[in-house]
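Working notes, beginning with the structure itself.
With one protein chain withheld, the remaining protein chains of the complex are depicted in position.
Just so it is clear, A and B label the chains in written order, and each chain counts residues from 1 on its own.
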Amino acid sequence: MLRSLQIEPEKCTGCLQCEMACSYQAEGVFNPSKSRIKIFTFHDEGRFVPYTCTQCTEAWCLHACPVEAIVINEATGAKEVIDDICVGCKVCTIACPFGTVNYNQETAVVQKCDLCGGDPECAKACPTQAITYVDSDHSGLERMRAHAAQNLPQDNA
Amino acid sequence: MAWTRNVLRVNLTNGSITTEPLNMQWANDYLGQRGLATKYLVEETDPTCDALSPDNKMIMTTGPLTGTMVSTAGRYSVVTKSPLTGCIACSNSGGYFGNEMKNAGWDMVILEGKSPKPVYLYIENDKAELLPADDLWGKSAWETDEQIHAKHQDPLVRIAVVGRAAEKGCLFSAIVNDLHRAAGRSGVGTVMASKNLKAVAIRGTRGVGNISDPTKFFKASEDGKKVLAENAVTGEGLPALGTQVLMNVINEVGALPTRNHREVQFEGASKISGEAMLEVRESDGKANLTTNGACFGCTIACQRISTVDKDHFSVKDKPQYHGNSGGLEFENAWSLGSDCGVDDLDAITAANFLCNEDAVDPISLGATIAAAMELFEEGAITVKDTGGMELKFGSAEALLWATEVTVRGEGFGKELGQGSKRLCEKYGRPELSMTVKGQEFPAYDPRGIQGIGLAYATSNRGACHLRGYTVASEILGIPEKTDPLATDGKAGLVKAFQDATAVVDSAGICAFTTFAWTLEDIAPQIDAACEGDWSAERCLVVGERIWTMERDYNLAAGITGKDDTLPKRLLKDAAKTGPAEGRANDLHKMLPEYYEVRGWTLDGVPTDETRSRLGL
Partner (left out) sequence: MKHVIVGAGPSGVIAAETLRKVDPTSSIILIGDEPEPPYSRMALPYYLIDKIKEEGTYLRKSSSHFGNKDIDIIRDRVSTIDPKNKSLNLEHHDVINYDKLLIATGSHPITPPIEGMDLPGIHSCWTLEDGRNIVNKAKPGSNVVLMGAGFIGCIILESLALRKVNLTVIEMGDRMVPRMMDQTAGNMIKSWCQDKGVSVHTSTRVDAIEKGSGDSLKVKLDNGEVLDADLVISATGVAANIQFLDGSGLETDEGVLVNDRLQSNIADIYAAGDVCQGKDFSTGEYSVQAIQPTAADHGRIAAMNMAGKDTVHQGCVNMNVLDTMGLISSSYGLWMGIDGGESAKLCDNDRYRYLSLSFEDDVMVGAQAVGLTQHVGVLRGLIQTKLNLGKWKDHLIKDPTRIMEAYLANTQAIGHNAGVI
């Protein structure tokens, strides 16, 4: 059974523990600017919304990559960037319609959520269970994806 | 490690910006943030200097834990000499600014001199520059925040800014960061504006590393978070009701100062309480509270995110106040509410928005308005002074008017902006000022809570609850319950709280953790993050060293043991109602013992022996 990150924004307090956990796992330092998950703040509305790659089946980033640097981890379903192969051309960053692949100018490769190989640090660090890692069927993620992508052409194979 | 070991020094007079390594010997002795920056200030400035002159320096500083995964570790402090009190000032703030500064690579930013023209400091990692702020001068903190964000095209630039109040010389101006978090007390914003520095904007993407022992660190920080989550106050009360969880509690124990401390219980307390913030308004079907929020890294999340009813007179036809913003903390609800006798939740929330919009300390503002209201009722201030406004206790209109003119530095607001002490002196009734060393009281009446009276009297930055929060013990039973009406043992209690708090404020974490954490919980987290052995015992010594250093600064600035006192009203006029009925504060029973446990003379001067024991 594949698992997915379930995000419930109404539980998020904007503490950014997830961003610290993510960046520490990926970069070895606490550095929210390098986090693969991001909290977006809606100040006037009083809301915080965590958002990261949904590991969408369309895999726009993977298909746009000219050098096969993004591959599917069969165990987790995550689309993972292989740093050694990525040349840093950034085509995936403009191809991902969700804006969840980012170019890192310091490392000169792109970065995205890889589900930490199946044990996502963000979910473990979240103090309010706004981010949980659950069976995909129960996550509501499909609905989220469907809604987010409803107008995108379903032209993938 | 955990420190970045880098200090940024900005000379505003000549525009030079230099970097230097952090003095690690001092870091070992004073930990960071409050303690370490105070050490720098002590070494680099003359305590007798005019706080608003270029001779004073202002230090923005993070702690070694700031920016790490320790819960609440996003704090920074502003250390300078206070123009309100003449004492050392150290104001601490949350939000995201502190973490950004640490991520940019700085333990400390030292601001010296005075810029010939309005400027703001922009820091992007190791690049720092002073940029013109002529177009920002005269703008509110909120407008300035918006304009700087637009200029740098990055919503993640974190900005600390002063408002119009500070520019106009209001002595209790704050520095607001992230729109509604504030280095609030003692007029640190006034100092910043006196340097023609409108804002400090930071983007940091370098990361915080250098964790001394990562395995121990994650274990210790996890343990710490668990303690916070399982504690009734930090795990339930604060997330649900914020600090406003205290409004009804403090009113019941007869320690809620009301109408400028004339009374100790407020008949309208329940209407402005944390519980009231959850009630759905009839008018628009929404509650005052939208949600709770967290500062950077905080797993408690006590922030209030609130709205004011769009049709309420305070914000009607002013859409800039219709969205969510920082809501009422207990201190603000008290100062703008019961201390002014106002029980209109929307009005108090709106007044609080105004304080954030122009970066003003709502405690000092509310308490000064309360003093003005008493002066008005006593006939010392008249409508001639106010330009027609009847400054009566209980009047929400008067509260909003007084708030607005003060935060914008207009008309009578300039007099209010001098604070309660100067206002009451000017109008010939100095005894009506509820201040210690010129700083207004927070929300606990020392007649109903005896120990906090001693904490106020001896606080190094004037009346303040955050320098030794004995309320935790005397009311909430943390770490153990003491009788709020007793004076026995309070000297030792106050010292213990003062020293422990100095450590908390120097580490980069929030004082509210101490509702659940003792130094036994905190020390292992510092120890795992920082080089060397940071036991609870060592931390306590560091705390006492910091406290005594601050005391020495104040003594050198001319503030002596004679200033360790409370207003006559609190020492002589007994509480009229509640559990403390008939009691005044018995400071005289506690103060000599306090000096003794501190190892100070009867005049309140640290002895040579004490200084040498602490390595001062």
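Please note the rule applied: contacts are C-beta pairs under 8 Å (C-beta built on N, C-alpha and C of every residue); 3 or more make two chains touch, one makes a residue touch a chain.
Keep in mind that this is a model prediction, so the values were computed, not measured.
Asker: Sort by label and list the shown chains the missing chain touches.
Answerer: Visible chains that the missing one touches: A, B.
Asker: Using the touch rule from the top, list residues of subunit A that touch the missing partner.
Answerer: 7-11, 38, 40-42, 45-47, 49, 51, 60, 63-64, 66-68, 85, 87-105, 108, 140, 143-144, 147-153, 155-157
Asker: Residue-wise, where is subunit B in contact with the chain that is not depicted?
Answerer: That gives, for subunit B, the contact residues 146, 149-155.
One rule holds in what follows: only the chains that are shown with their structure count from here on.
Asker: Could you give the separation in Å between the centres of subunit A and subunit B, each centre being the mean of its C-alpha atoms?
Answerer: 38
Asker: With touch defined as at the start, can you tell me which subunit A residues reach subunit B in the complex?
Answerer: 10, 13-17, 20-21, 23-24, 27-34, 41, 43-48, 125, 127-128
Asker: Can you tell me which positions in subunit B touch subunit A when the two form their complex?
Answerer: Touch list, subunit B to subunit A: 67-69, 71, 96, 99, 103, 155-156, 179, 204-209, 225, 229, 290-299, 301, 303, 305-307, 323-325.
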